[in-house]
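Only one protein chain is missing; all other protein chains are in place.
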Amino acid sequence: MLKVIKLNKSYGKERVLRDLSFSLREGDILSILGRSGSGKTTLLKILAGLKEPDGGEVLLRGQPVLHLPPQKRGMVYLYQETLLFPHLNVFENMAFGLRVRKIPGSEIRKRTEQLLHELGMAGHSAKMPEQLSGGQQQRVAFGRALIINPSLLLLDEPFGKLDSRTREEMQELFLRICREHRISVLFVTHDLKEALCMGDRIARMEQGQLKMYAKRSDFIRDAATGAKKEMDFWTGIREESKMKNNEQ
Amino acid sequence: MKIRYLHRKAGLTLHVLLTLLPLAAGAVYALLYSVGLAGSLAAGFTLRYWESLVSRGTLWQTFAYSAYIMGVSIVLSYASALAMVISARGRLMERKGSRIFYLPLAMPALVLAFFAFRFLSGGGWLASLAFGSGLIASPQEFPELVNDPYGLGIIFVHFLLAFAFFSIYLDRVYANERIEEQVQSAQLLGAGYRQSLRRVVWPMILRKTWPAISLYGLFVFGSYEVPLLLGRSTPEMLSVRIVRMLSRFNLDDRPEAFAIVFAYMMLTVLLVFLLRKSKGGLR
Partner (left out) sequence: MKPVTGKILWALLASLFVLPAAYLLLLSFSASWHFPLLFPDALTGKWWSLGFTSRFALLGSMGLSLGIAAGVSLLSTFAAFFSSRWMALSRYRSALLLSAYFPFVLSPVVLAAATYIFFVRLGWNGTVAGVAFAHFLIAYPYAVILFSGYWNERLLTMDALAATLGAGSFQRYRRVLFPLSRGVLALALFQTFLISWFEYGLSSYIGLGRVPVLTVEVYRYISEANPHVAAVASLLLVFPPLLMLWVNKRFLIRLI
């Protein structure tokens, strides 16, 4: 449903994206792994319409979208920071996308309340953003994006600032809801484990191009991803403790 | 397609037109006028107006006098405000009644100048007080404080305004830059109080505030209504001199006035550029 063809982008002399191409199926979650500065964020911003590419084409359900302003693309970009609107309460933050579409009030209420419930935020609708915990803020930010039924969600290390427990909770919740709503997602992260457990498919950003892995095993086998090294590390520790146990 | 910002190009063009065009047009006109190429009396290119300004010393005198008023007012007000703020350890504005520091800022310079005239002149309130207490026998004996050659009245008004402003401003800087904490850590490292003032407080505050000092200085330099009411005709501050020369009927005065206008504008442009080039200057 998403087709990216030969995207190029340079900042001055530095080529950030070089003929980058890939495609995504409806309802798929693609994890994109890459170091900081590898162009992940640039890619997402171009897709969202916040940056202009130097060349290339992006098709969404067969239609070119590069000429459309961000508000007409239906792709929501979520940042590491939740960026909830500080002057709006939880309910209004969630309902934002519906309000700007001039949807009738009764329907806004129905849809927002349902989603609040789904996200486990039903009791918090009147609270202001600063009264919420990090995880709760993330839920609202997520709900704010979901409510407009985006054609594509673009997530830029969304859980990067959460503590590890909240992070796992959010990952689960996120996966469950994306599956239920059949939302297509590009998920950028630099965390190996997160990339593996969130994505139906995994890709790695390198030198301005996206390397897609057909299967997880391919990804793990590729030395450049670091997955192999990581596994060896843990295996090594296990072996070590086994040996120690045997000696005793 | 980038995110669309309505009328962005047109808006920025308008911004340039509103800020630079009047200035540039004014400067060009002033220059042409000063060399005899514009204005109703233009009689072809000549440098005689500039020459006469320079040879009579009017140009230097006007600039030097404005610079003198600026320097004295700023140094006095800044130093006293800084002393107040430091002795209050940056909590000047937390004191009861500190709102009165804002009072002078609610006064237009014109009104303060009017007050200063009534207060400081030979027939003014201070003179009455001196008379009442037997210090002087007639208004003529009262020292010249307004329309005086040293610009004391002008300095008084600028001091009042700038002192109030710098007190509030420096107090905020002291708190925002956590200078008190810096003083403490300097003292933990073995600096005495005086040393920490000299090595920490003073450099930190100066570095943070000198763009504001320079801008404020430029306002004083070009100030008009205060010297208009409290100054005398020689020496005279820049804005007053320009306006007075432009309103006279002497044929040579207008081109010479425009020469001063042009020189002043170029000086301002230069100073703004210097301010921006320097570290920590204008954003």
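Chains: A and B, in written order; residue numbering restarts at 1 for each.
Here, a residue touches a chain if its C-beta (ideal position, glycine included) is under 8 Å from a C-beta of that chain, and two chains touch if they have at least 3 such contacts.
For clarity, every value in this text was computed on a predicted model and none was experimentally measured.
Colleague: Of B:V111, B:L189 or B:L206, which sits in contact with the chain we cannot see?
Modeller: Answer from the full complex: B:V111 touches the omitted chain.
Colleague: Among A:P70, A:P158 or A:G199, which residue is in contact with the omitted chain in the full complex?
Modeller: Result: among the candidates, A:P70 touches the missing chain.
Colleague: With the missing chain put back, which residues of chain B would touch it? List them for me.
Modeller: Against the left-out chain, chain B lists 3-6, 8, 11-12, 14-16, 18-20, 22-23, 25-27, 29-30, 87, 95, 97, 99-112, 114-115, 117-119, 123-125, 127-129, 131-132, 139, 160, 164-165, 168-169, 212, 215-216, 218-219, 221-225, 229, 238-239, 242-243, 246, 257-258, 261, 264-265, 268-269, 271-272, 276, 282-283.
Colleague: Which parts of chain A face the unshown chain closely enough to count as touching?
Modeller: Output for chain A: 48-50, 69-71, 73-79, 81, 83, 85-87, 96-97, 99-101, 144-145, 148, 154.
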